[in-house]
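One protein chain omitted, others in place.
Now for subunit A:
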């Protein structure tokens, strides 16, 4: 007989409990390996999951994404739904907390049996849910620009990867004769990866990186960083700061006497919504790199902006991530209709070449990378708080998440 001594009891009993639990877990896992987490599409409706932070620090941005997904769902339902079924959105709150995202993703897939999930904003939340989607063979549509170097078979990336946003931003600076840059970013995965790419680009393109500084997320004291930027006499600043820090950075930037004319700042995380909260007084003339602006011309965008404002308020701007989220629902619909069924494997294999006339222009899914072709756009913040395009790539840029088509980028991934 095994004699469980007192001092072992505390370790062995929980261990046994965990083993017993994981045994149950692997049992449900077996069911899935035969069919995956099957979406329940037997009724008149098809459920989709909306996974966004509705509370916490990220709520500011993610609520607008949730709103535009809802708008797309309503429009599709009004036009007859997908394969004759109305879409039933189920919204979950990720609460700006990455483990919560994973938990809610699991819930949407297993309990609600949704056909697809739309959402996530930060790279950290995407990384947290990635294994959940892969394990359950379920689909996630991720609508935000990100740092690239990722390609999950169960995620469709409808925001820009680096060669559709950061690289065009650098190309633009180069074409404007800016030969030196200073890098300012928040201290987490996106800015650090982005800056690695920027440094490789600079080395190959005769640009000098005069300095690189990271502020903790939420930091609001930029006196020293701006002093350093000013002393470097760089010809431009590349800004990957996120959230509240941008407000403090641009207030400091202006009061130190730096302007868009003397030292322009290219930002990749400031869209129309952020311009409003930073204050146009501080941003006038500064540059942004995105794929969509509220001012982007075209009938599809006019319709999107009008519908969004009618539903959520005339003072609400539309921005790039909102547009990418709106587009992702339509792309999913087109993929399902091409496949003729909701089955994940069938939808995935139908994805290549699916197009949609989006507010940003024609977008096409690249089946190999599960990213989409997007037009890169550089914009300038105007005194009215809207961003107007000063340059675009002319045609949609092929997504290249691992930057394989760029010789200078070898060794980055």
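Just so it is clear, contacts are C-beta pairs under 8 Å (C-beta built on N, C-alpha and C of every residue); 3 or more make two chains touch, one makes a residue touch a chain; residues count from 1.
To be clear about the criterion, contacts and distances are computed from a predicted model.
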item	value
Chain not displayed: protein name in its UniProt record ("Urea ABC transporter permease subunit UrtB", "RNA polymerase sigma-70 factor, ECF subfamily", "Amino acid adenylation domain-containing protein" or "1,2-phenylacetyl-CoA epoxidase subunit B")	"Urea ABC transporter permease subunit UrtB"
Among A:120, A:194, A:278 or A:403, residue touching the chain not depicted	A:278
Option from A:86, A:228 or A:309 whose C-beta touches the chain left out	A:228
Residues of subunit A (touch criterion as defined above) contacting the omitted chain	57, 59-60, 63, 187, 213-216, 218-221, 223-225, 227-228, 230-231, 244, 247-248, 251-252, 254-257, 273, 276-279, 281
